[in-house]
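Written out below as structure tokens is the structure these notes cover.
Only a single protein chain was left out; the remaining protein chains are all shown in position.
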Amino acid sequence: MALWYEELERAQERIRRARQQVAVGKLSGAVGTYSNVPPEVEDHVCARMGLTPVRVASQVIQRDRHAEYMVSLALAASSIEKFAVEIRHLQRTEVGEVSEPFSRGQKGSSAMPHKKNPILSENLTGLARLIRGYCLSALENIPLWHERDISHSSVERVIFPDATIALDFMLHRFTGLMEGLVVNAGRMRTNMDLSGGTTFSQTLLLALVDAGLTREEAYTIVQRNALGAQDSGRAFCDLVREDPEVTARLDERAIDSVFDPAGLLGRVGPVIDRALGGGE
Amino acid sequence: MALWYEELERAQERIRRARQQVAVGKLSGAVGTYSNVPPEVEDHVCARMGLTPVRVASQVIQRDRHAEYMVSLALAASSIEKFAVEIRHLQRTEVGEVSEPFSRGQKGSSAMPHKKNPILSENLTGLARLIRGYCLSALENIPLWHERDISHSSVERVIFPDATIALDFMLHRFTGLMEGLVVNAGRMRTNMDLSGGTTFSQTLLLALVDAGLTREEAYTIVQRNALGAQDSGRAFCDLVREDPEVTARLDERAIDSVFDPAGLLGRVGPVIDRALGGGE
Amino acid sequence: MALWYEELERAQERIRRARQQVAVGKLSGAVGTYSNVPPEVEDHVCARMGLTPVRVASQVIQRDRHAEYMVSLALAASSIEKFAVEIRHLQRTEVGEVSEPFSRGQKGSSAMPHKKNPILSENLTGLARLIRGYCLSALENIPLWHERDISHSSVERVIFPDATIALDFMLHRFTGLMEGLVVNAGRMRTNMDLSGGTTFSQTLLLALVDAGLTREEAYTIVQRNALGAQDSGRAFCDLVREDPEVTARLDERAIDSVFDPAGLLGRVGPVIDRALGGGE
Partner (left out) sequence: MALWYEELERAQERIRRARQQVAVGKLSGAVGTYSNVPPEVEDHVCARMGLTPVRVASQVIQRDRHAEYMVSLALAASSIEKFAVEIRHLQRTEVGEVSEPFSRGQKGSSAMPHKKNPILSENLTGLARLIRGYCLSALENIPLWHERDISHSSVERVIFPDATIALDFMLHRFTGLMEGLVVNAGRMRTNMDLSGGTTFSQTLLLALVDAGLTREEAYTIVQRNALGAQDSGRAFCDLVREDPEVTARLDERAIDSVFDPAGLLGRVGPVIDRALGGGE
């Protein structure tokens, strides 16, 4: 979650910056030389509309600004898609660690009543594809003829409302999804246990290295036990405790410590503080 | 025009083919095995709806079919954009060989009353960008999870109506534009004459080669006169007639023949017949 | 697999067709009128090169043909991505139904020796993104100026070799992956059993409807037991056998039949025959 928080901060900052790039105006005439209207009029009108006058213009505002804006939306949408993909993974029957909000009265899949499909997340995934498409049209709008044809007009009338509405909808839907997200902590622990301890293979690897083995030697031992566990159906941690090459170097207490989930948390507290603290 | 006609035939053929690809149906259950409903029901329903049953399905129809359809629209739109680009070029003040329909009562550019902007063609140019964007979203829809998630649904609800309506509008607008296109044949001839005959530089090149020069020798003579014309402001054809290296090889009648526009037409008649004849 | 087979047939057919569209030639001069070279030369040269002369040309072959070719590659790559996504899902630790070929000597993840990452499938996923990008550049190549500028040249020098090589690599990699795919049938059965029979919820639903309930009544019964199973951790099939609303309508034998996996196979044999038979 800390990582998502920080990623959305970047998305927000990009949109804020891009918004400034398009919150500009011009009233400097057909070739931008104020030949008929003095700059004071432009200043006055822009100030009234909350816009900054551009420093130089042709008949129109240059479209790299608007493309940057659309791109900032596509980047935000793609990050939300990533979060949605994560939820879709965690909700699948075989994983079951989270699920989208689902009220008892709500129907599930029409064909399969037992299924709770991650419909909100799948919807978010699709909408991101849509906004990436709009962003492409905006990039193609940049090379106007004589920096002022009006071919961008038909494009922008569609993509500006459609992309901003779609992203707004995505943000609301994602917020609601997160607020109602059902987290199944028990299943998380069960899934970890199902791995028979292979989750800790790297910790074991490093403990063996600390105990004097080369990385290659340690890797061979760990991988042999990991694959052995998969082939035999026995737990990795059990095989490790029986492996003389391991027990020659790590005593029981050291092995217990390897398989202690608390170790994986590392310095997670400070990391979260840093992520939520903002700034870079 | 013959080239456009033939290019649109290709576009039409692609759309027709892609339409067949999506005019399909399935009623074979959640994993496509007809476990609850026999194929006869599928046959019956599809026949009533004018659809062909797919040979094999998961819970959904595979999305490569729908992407092919969207791509066929994007290819058609891009060809129309090419035609629009041509009209925009030919309508510019310095060329002036064609112009879009423009009724006397119609206003021109708001700032510049004398200008007849190619607004229809610029509009068509922009709409093609839009449809290319939609086509991209459709391509991203193909890799569904387990070949049946519903992430494509939100995308298709937008891009199918928006892209088909946009292309339909483009086709109507383009048809109207072509029906009312103003062709200025006099200006075409004037523009050719303004070139002082450089349009015929290749014909001269080949005539000199026929007269015994190597291609390199002929190229040097032609380019020298062409650049000389540009530098001096004199007509290329006049310089050529005065060039002793030319007149040593081509008599006056031969030079007249070089600068005769009719020669450029070549076998244009049979080409047009072939283009309009269809088939390949 | 039958579905993949049939989808690749479509991809192959599209590429074959698009290949014909670009296997064309022209030698009709700068404006396509054969003003200097008769059509017989074009016929002769094209025949020698295995090309078909186009019916009409400007100075160049029109680029909608080349875009169609690139699009056919992008469609094929996107289908392969779909297959790769399926393998990535089935290989994840919690599912474990298939895994990519992995020789005992091969190293796994550098940090986590026990992990067999689906690196081939992830690689295929990325390459499809690449080819979709190339296809976009090809679409933008269509609206050449005066149907003959050379802006497409720099693009095609890159995208044609890069996209064809990438797709060729994908096809080889995917073929090798499928040839060596490790299928864990036992795990498939285990995963089905883990569902406690919810896989058969639709079959139960239909059996209850056949026994006289409305679809809504049946749906309510099935969903209640499905959610009850998820909440209680007990097997869906056990709850169903204890539910008086079910047992009032279905005897033990009928319930056994509902939970028989063979029923799901339906008419899978004929479907596969039809899919592999080709034609549509």
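Here the chain labels run A, B and C in written order, and each chain numbers its own residues starting at 1.
In this text, contacts are C-beta pairs under 8 Å (C-beta built on N, C-alpha and C of every residue); 3 or more make two chains touch, one makes a residue touch a chain.
In this text the structure is predicted, and so the values were computed from the model without any measurement.
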Item checked: In the full complex, displayed partners of the excluded chain -> A, B, C
Notebook entry, point to check: Looking at A:27, A:135, A:177 or A:229, which makes contact with the chain not pictured?
Noted result: A:135
Item checked: Chain not shown: contacting residue from A:64, A:94, A:162 or A:243 -> A:64
Check: Residues of chain A in contact with the chain that isn't shown?
Finding: 2-3, 6-7, 10-11, 14, 21, 28-36, 38-39, 52, 55-58, 62, 64-65, 67-68, 71, 74-75, 78-79, 81-82, 84-86, 89, 125, 128, 132, 135-136, 139-140, 142-147, 202-203, 206, 263-268, 270-272, 274-275, 277, 280
Next item on the list: Could you list which residues of chain C touch the chain missing from the display?
Entry: 29-30, 59, 88, 111-112, 117, 119, 122-123, 125-127, 129-130, 132-137, 140-141, 145, 149-155, 158-159, 162
Next item on the list: Touching the hidden chain in the full complex, which residues of chain B are there? Just list them.
Entry: 92-95, 104, 107-108, 111-115, 136, 140, 191, 194-195, 198, 201-202, 205, 219, 222-223, 226-227, 229-230, 236
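By our rule, only the chains that are shown with their structure count from here on.
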Next item on the list: Name the chain whose C-alpha centroid is farthest from the C-alpha centroid of chain B.
Entry: A
Margin query: Between chain A and chain C, what distance separates the C-alpha centroids? Give it in angstrom.
Written below: 25
Notebook entry, point to check: CA centre of chain B versus CA centre of chain C: separation in Å?
Noted result: 32
Note to self: Could you work out how far the Cα centre of chain A sits from that of chain B, in whole Å?
What the structure shows: 40
Checklist line | Shared interface positions of chain A, touching two or more other chains | finding: 111-112, 136, 140
